[in-house]
Every structure is written in structure tokens, then in C-alpha cells.
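Okay, handing you the structure first.
Only one protein chain is missing from this complex, and each of the others stays in its spot.
A and B are the chain letters, set down in written order, and residue numbers restart from 1 in every chain.
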Amino acid sequence: MSALFELLDFRVRIGTRLGPAMIVNGVDWRVQAGETLAIVGESGSGKSMSVLSATGLVPSPPARFEGQALFQGRDLLTMEDKDRRAVRGRHIGFVFQEPMTSLNPLLTIGRQMTEAPRQHLGLSSDDARQKAEELLSLVGIPEASRRLDAYPHQLSGGMRQRVMIAMALMCDPEVLIADEPTTALDVTTQAQILDLVKRLQSRFRMAVVWITHDLGVVADFADQVAVMYAGRIVEQAPTSMLYGSAAHPYTRGLLDARPRLGAPELELATIPGVPPDPRRLPQGCSFWPRCSVRSDPRCETEMPPLAEIAPGHLVRAFYSMPTRDDEAGGA
Amino acid sequence: MTQPATSVDPSGRPDEAVEPPEAGTRWALATALFDSPVTIAAAVFLLVILAMAAFGEALAPYGANEINVPEQLQPPSAAHLFGTDDLGRDVFSRVIIAARPSVMVSLVSVSLALVAGVSIGLVAGFYGKWVDAVGMRSMDVIFAFPVMLLAMAIVAMLGPGIVPAMLAIAVVYTPFFARITRASVLTVREETYIRAARSIGAGDLRLLRLHVLPNVMAAIIVQTSLSLAFAILTEAALSFLGLGVQPPTPSWGRMLFDGRGFLPDAWWMAVFPGAAIFLTVLALNLVGDAMRDALDPRQRSAIEARQGNL
Partner (left out) sequence: MIRYLLRRAVQALVVLVGAAVLVFFLLHLVPGDPVRAAMGTRFNPEAYEELIAAAGLDLPLHEQLIRYLSHAAVGDFGVSFRNGESVFDLVVSRMPATISLAVAALVIALFLSFPLGILSAMRRGTGVDHLARIGSQIGISVPDFWLGILLILLLTSTLHLLPPSGYVPLTEDPVEWLRHVIMPALTVGLISGSILTRFIRSATLESNDQDFARTARAKGLHESTVMKDHVLRNAMVPIITVAGIQLASLLGGVIVVEVLFAWPGLGRLVYDAVLARDYTVVQGAVLLVAAIFLVANLVVDALYALIDPRIRAR
């Protein structure tokens, strides 16, 4: 079955003053309708760039792309600008990180919400407004009709993010892309928004691509998790498999770094070091400088390929860490 | 940063084990100057102007006040590159020698404005509250007047001359430095390391000197180069009105004042000195722009718009 939205060996290169930088270095993933994919990584891992570039939101030049970004079988990268815009507006909804600045401060909510459906779906202004009202109620905003005439600064952060979500759904997209949508919100609101998206997804049978740096956030929401490091996917698995038996040292590091309630740790575990400069990537495995395992001599000189160590579980390492089960049994 | 001994850049060529250059402001400024051929040309031109200011008499073929009435009002020729004026003086030589007062006035006045403005800005930004209010309101008072108008009023009161012109320009440009400094101080002041330093009792003066000032430097340097450009324009305008540098000292603005009466026939009397002003200011602006682009491409603000008023 062909995927709804998939990236095939996708690469993004940007020329900088000090040389070319490979921001995204060969990424493959796919989502189906009704499925949620979480893309997790640090700042600079390429998680946002891969998705934004694939959908045409990164200007090229100066960026250059290779590979394919297939939406319903059509390659977004080779399309004409206007076709890509049509696909993007009509079939893909976006929710960004900063609700404060992601909305135009000078236009009313209603105007911003109805722009896209009027252009893509040909709705009349009344019909569009009606739909906007319905969606606002759906995302949990009271007095929807009044809000349509309000300006962004008159709403709280959480409400603005709900508006963003409602706005993203106006054209009935098949895919919802959320780029760190809860990072700028407080914990309670975070949970509410997550819950909201979950409900909307099952209601509309959308595919959701959720980009985040926080492994904890998507634990009970995502179907698949892809962990990115230095422009590549280093581990990809169904959620339970990843959390239960993570095989890549980086993933393990991320999981260990989460503070846990009740655990008597005096210090939070961290992964020492910093991600590499995309302009001067190390020769072998990108994670090698920070890796505490380094079990295979090939790690330093060769980039390990993505290997399937269990059905649906891909890892980019020459050595697999013992799973939690192994450890529990052995130690 | 734990990097391996060798790294390979994405196109496959092996690199030397080189540390990336310091991304510090001083480096950024220096590299900015050598970035484009235009900026290099501008910098070289400024050096030439400086040389003219320092060694004008030695470089010029004739004297500044070598009156030679029979040779008056000659068009440009091999003997007189820029022609002669109504008293038979060589315009080319006068243009060279007149670099000095312009350069001096702008350097002195901007230095004064810098010292005064930065001090006020540092104090106002750092101590805040009423010190800030008083300081910045005073700057607002100066800002309430169009640049040229206030300069003229000050010169009017003190009498025309090079020193009043310097003082007038210094007063008029002080607020620019004060505002920029204060803005930088405000952003730095809230940095945690400053709070930390203060909490362990670091003296204010020491803090200002060691932490605040270096961060403010970058913006000040850019502002300086731009202020120098406008100071030259202002001084030239004052001289053009007869209120700046007085004869017998030649000055570009004054030459335009003299030349105006001989338009259009002896056009060279006014056109060449004006070109000198234009090119010098252009060079300063190009250099200033290059530096500003290196530091922060988003610094085009209302300050620039205001500075440019006539």
C-alpha cells in the first residue's frame, strides 16, 4: 500500500560562508492515514528542516534538495510552485511552535482562518466563516462567533494554539504537521493540546507528523517514533518498542535523560558533548564523539547503515545495546 | 567540542584540523571590511582622504591661497586639474588641502558626541529609574530639533567658526550614541551573568567596564562610522551657509559657497569640492554599512531615517 506522505532519501544542503552544510542527510519515513509519526531530536538535528523543506517552506536557493517527498504519490520537490502551494494548502495542515508570532497581528482570527478555504475550496465568505465557527468550537474555544472578530493579541497562548489547530483543519487536510506545537506552552496546556489533537486525528482520520525534542510528550500518542541526529534517522520503531527496547545509544541517552517521578536520582543524566557542526561532520558515525558504547572499530570510520534488528525496528548502529529485558535478566 | 582529528566535509574532500574562526564581533567586523571589492575600495579611499588631511600641503601642486588673478576662472586643464577660482587659486590643490578641516571637525565632534553619549547611555541604562528618565528626556529635548536647525542655532549664538561648528555637531549627535548605548546596556543588563556578578558584590564600575562595554562596542563602532559621514555633511552644510570654517582656511563647504556665485560659467568651482564631500561620505557609509551587516542585518531602524534629515 503506498503511503499518504513519505520522504525517500531526502537531503537538504545549505551553502554557508564557511562551506556547505548537510542539514538533512538521507531521511526516509512514511505516514498512512490515521497514523501518527513522531520525529524526535535535538535542535539542529534536522527534524524541522526535513519536514519544512519537503513541503516547500524553505526557500531554494539558497537551500538545495535531493531525494523525493511524495504526497499521494506525487513528488512535491519537482512540482511547479503553484501546484505545490495547492497541495500544501489543501491537503496539509501546519501547526507551528510559537502561537504568539505565528498569527498575523493585524488581521482578525476570522479573516485568517477563512483565507485558505476561500482560495483552495472556493467557499463563500459566509460558508467559510460558518466552518471556522464550527472548528473553533470543536477545538474548545467558547463563544466562537465572537472570537472570529477578535485579534490574536486578545487571546491567551493556549487559545491561540487552538486557533492555529482549527485553522490548519479548515481545508480538511489529510496530513497534519505539528512542529513543536507545545514547546512554548505550560505543562497543563500541553496536555490539553495533545489530547485535542489526538481526538481530532481519530475524528478526521488524519495522518499526523509530530516534531518534538521531548521524548516524553509523544509516548502515548504516536504510533511510530523516528529519532534524528545530525541530519539522519538513527532509530525508528513503533512507539512501545522504542520506549521499551531502544537500541541506539543516543535514544537510550534521551530516554535516560528524562526526569522521573519518584526516582531517587541526585543528578539528571545527560549526554556529554554537543551535536556536530553540519559543515564539518565527522567521518564515521556522527554520534561517535559522544557515544559511550563504541563497541565496533568500524564506528569511527564508517557511517553505519540503518539495519532492521526486529520487525519494524530500525537502528543505525554497528552494535545494538542490550535491551532493557536483557539487562534486567542479566544484571 | 570533541571533534575527531580529521573531518571530511560533505563533498568528500578531507580538511585540515582547523578550528572554525572565532565568531566574535571583532573578527566579524574585520572580515566585513575585506568582504567585497567595493568596501575595500571605500576603505582605501578613506585612507587617501586621511592622507590628504594630514599632508595636504605636501600633496597639493599649488598652495591653498596662492592667488593668481590673471589665471582666474580657468576651466580644468593639464596645469589646473580642477580649474581655477575667481582669485586664480588652483581648485585641485584647495580641494586636497580642504580635506583637513572637514576631517578634523567630524573626528573631533563625533569623538565628543561619543564620549558624552556613551557615558549618558551607560549610566542611564545601567542605573535606570530616574537617572534614566532624566538622561533620556534630555536627549529627547535635543532630538526635538531637526539636526541642521539646532546646529545652526548653536553656531548662531556662539558665532561662526570651526570650534562652534564642532561643538554644535557634537551636541546634535550625542543623543544617537546615548540611545544606542542605552539599548545595548538594557539587553546586557538582564543577562544572568550580570545579575550573578552583582549578587556577589562586583562593583558597578568594574561591571560596566568589563562586561557591559565590550558588548556595546559593536553597535557603537557602527554608529561612529555613520555619524562621521553625517558629521561631514553637516559641517559642509554649515560652511556652505557661511557659518562653519572661515576663510582663509579652505573648506569644501565654503568652496561651494564661493562657487555658487560663479555658476554656471565656472561650474568647476562648485562641482569638484562637492564631489569630494560626496565621495568621502559615500565611502564612510559603505564602510559603516558593511560593518553593520556583519553585526546585525536588522539594525536599519528609525535612527537611520532620523539621522538623514537635512
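Going forward, a residue touches a chain if its C-beta (ideal position, glycine included) is under 8 Å from a C-beta of that chain, and two chains touch if they have at least 3 such contacts.
None of the values given here were measured: they were computed from a predicted structure.
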Residue among A:78, A:104, A:145 or A:295 that touches the chain left out of view: A:104
Residue of B:43, B:59, B:107 or B:150 in touch with the missing chain, whole complex considered: B:150
Option from B:229, B:245 or B:291 whose C-beta touches the chain left out: B:229
Subunit B residues touching the omitted chain (full complex): 137-138, 140-142, 144-150, 152-159, 229, 233, 236-237, 240-243, 253, 256, 259-260, 263-264, 267, 270-271, 274-275, 277-278, 281-282, 285-286, 289, 297-298, 300, 302, 304-306, 308-310
Touch list for subunit A against the chain that is not drawn: 55, 57, 81, 85-90, 94, 96, 98, 101-107, 115-116, 119-120, 151, 153-154, 164, 167
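Quick note on the criterion: only the chains that are shown with their structure count from here on.
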Whole-Å gap separating subunit A and subunit B, where each centre is the average of the chain's CA atoms: 49
